[in-house]
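For this depiction, one protein chain was excluded, whereas all remaining protein chains were kept in their positions.
Take a look at subunit A:
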Amino acid sequence: LKIVVLAKQVPDTRHVGPDAMKPDGTVNRGKLSTVFNPDDLHALELALNIKDRIPGTEITILTMGPPKAADIIREGYYRGVDFGVMISDRRFGGADTLATSYTLAKGIEKLAPFDLIVGGRQAIDGDTAQVGPQCADKLNLPQVTYVEEILEIKEDEIIARRRLEKGIEVVSAPFPCLMTVHGSSPACRSRHAKRVMKYKYARSATELRSADEFMIDLHTKRPHLTIPEWNVEDINADVEKIGLSGSPTKVKSVENIVLTANEAKLLNDSDADIEMMIKELIEHHTIG
């Protein structure tokens, strides 16, 4: 099988440390480190698991993002992908989900033929879960969202269990198709020491521009270490459909939610304090 994994580099909104908030209560984005989007690691594991079951399977990881997103490709190599490609160009900046999915779909088309596209259910920054279904439409593929486990892979179809709000659903879909992977699926295997040794010098063209002689020399000798980096022309994208101009949604305003300290009553676990509170709550008809 040929599988394409979609993975995004995101700010780590989960580990918001003390310095991640400015004194005025707003997010200090510069202080947030970037991580491999958690659901996308699950998607990667799903692909690697298929490769375990069906030897000869070929996995390509695709990411769109700034030069720093090359980290995603290296991480993919460390964990077992066969190829990595970046879509990177300033003109892609400011994309909403519609422009993002158009761009990714153009990149995926360039990777054709493929049997399966897998992505995470959602990214932790935009949190929309829209890119997967939109890519499926652009590529005219059936979609299977919220996949938790691949139960069976047959000649011409794949059977998966989906995790829904109130239960599960088992479905079959023909190849090629697109799946988004739910966070309740198995966690991703860790890096492989040998692969880390092999790929730690993988660099994108942009990174090579500021690299030292050793690195440039190494890449001349081992061209497989160079991460392909595609721009607007490489994927044959219509500039009207990418970046800001291809994005119908616009942010009109942003309001920071400052958690203001209100006048709380401070109590301890003494009988007197707890009884006083319960009586107040009953008196005000909050309980009782």
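What we mean here is this: a residue touches a chain if its C-beta (ideal position, glycine included) is under 8 Å from a C-beta of that chain, and two chains touch if they have at least 3 such contacts; residues count from 1.
As a working rule, contacts and distances are computed from a predicted model.
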item: From "Electron transfer flavoprotein alpha subunit apoprotein", "ABC transporter ATP-binding protein", "PadR family transcriptional regulator" or "NADH-quinone oxidoreductase subunit J", the hidden chain's UniProt protein name; value: "Electron transfer flavoprotein alpha subunit apoprotein"
item: Residue in contact with the excluded chain [from A:52, A:109, A:127 or A:217]; value: A:127
item: Of A:9, A:88, A:145 or A:204, the residue in touch with the unshown chain; value: A:145
item: Which residue of A:95, A:116 or A:173 touches the chain not shown here; value: A:173
item: Where the unshown chain meets subunit A, residue by residue; value: 13-14, 16, 21, 26-27, 96-98, 101, 124-134, 136-138, 142-146, 159, 164-174, 177, 247-257, 259-262, 264-269, 271, 273-275, 277-279, 281-282, 286-288
